[in-house]
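Take this structure, written in structure tokens, and hold onto it; I'll ask about it next.
Of the protein chains in this complex, one is absent; all others appear in place.
Let's look at subunit A:
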Amino acid sequence: MTDTPTPRLPHRHLLGIEQLSPADVTAILDRAEDYVALNRARDKKKSTLRGLTQINLFFENSTRTQASFEIAGKRLGADVMNMSVRTSSMSKGETLLDTAATLNAMHPDLIVVRHQHSGAVALLAQKVDASVINAGDGRHEHPTQALLDALTIRRRKGRLHRLTVAICGDVAHSRVARSNMILLGMMENRVRVVSPPTLLPPEIDRYGVEVFHDMEKGLEGADVVMMLRLQQERMEGAFVPSQREYFHRFGLDHRKLACAKPDAIVMHPGPMNRGVEIDALVADDPERSVIGEQVEMGVAVRMAVLELLAEAQGTAA
């Protein structure tokens, strides 16, 4: 056996941004850049993951994230299987760990997991031999979303540091916001949070972010405006008085966007609630909105993550 090179990503799993170093983030984004080009080419296929089995295990519905991971795996040549909770034996009372043990016995190499409870993906990762990728756990983390956002920002702004990023909306219930706050803070950006106080987690200032309850002030001088989805059930939980008041005060329209830098970009992890957190005119504005590009970067980032984890395990071709 020849000596194995140090893996670019010294981790077995990707459970959260919190475990990554700035060098890890850069390694993932650099690799993803290669795949942006591949994904735009006529022949989108590579074979580095040929022979490997990837299971997408989704305990919570997500069409777009699941599709993105599926395409990413397939383009790299992996055999991809989708498993969703509705059709699985979890609904027959099998526990998460039994499901993990069952899947493990089938020798998958990569397991992509989404679960409605924080920490569930980490729990599953303890019980399997495969590399586990967190595709969102409860309110905890959604690391590939933060990475694809970072790639989008880096390509648009030419750098991923010393930018002012305003994260707007339901931060309290958002794993996307948590992962982004950690990643953007780690890369030395100025992170702001713009939200009604009822939608902020406790002790938010300890993330090292600036808090604004006035959107126009919060967007002043921002390079990036990152909107979050306001889920309908939050409305019913009386976190905000009404949809129309929320849109009036915290919905992104061109008037509020004018407070940001003239070249500020607008992001949204999707799916959007037009007219709730974002005005359709802004969402569809080709000058400002990079929402479509985020989806494109998502596939590239996930390919990079799958490949780097396989490399770290020594299973990539």
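The criterion applied here is as follows: a contact is a pair of C-beta atoms (placed from the backbone, for glycine too) under 8 Å apart; a residue touches a chain by one contact, two chains touch by 3 or more; residues count from 1.
Rule of thumb we're sticking to: contacts and distances are computed from a predicted model.
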item: Name under which UniProt lists the unshown chain, selected from "Succinate--CoA ligase [ADP-forming] subunit alpha", "Acetyl-CoA carboxylase, carboxyltransferase subunit beta", "Dihydroorotase" or "Transporter"; value: "Dihydroorotase"
item: Hidden partner chain, touching residue among A:103, A:122 or A:283; value: A:122
item: Residue of A:139, A:213 or A:274 touching the missing chain in the full complex; value: A:139
item: Residue among A:23, A:97 or A:258 touching the omitted chain; value: A:97
item: Residues belonging to subunit A that touch the chain removed from view; value: 18, 95-97, 115, 117-120, 122-123, 137-141, 172, 175, 178, 201-204, 206-207
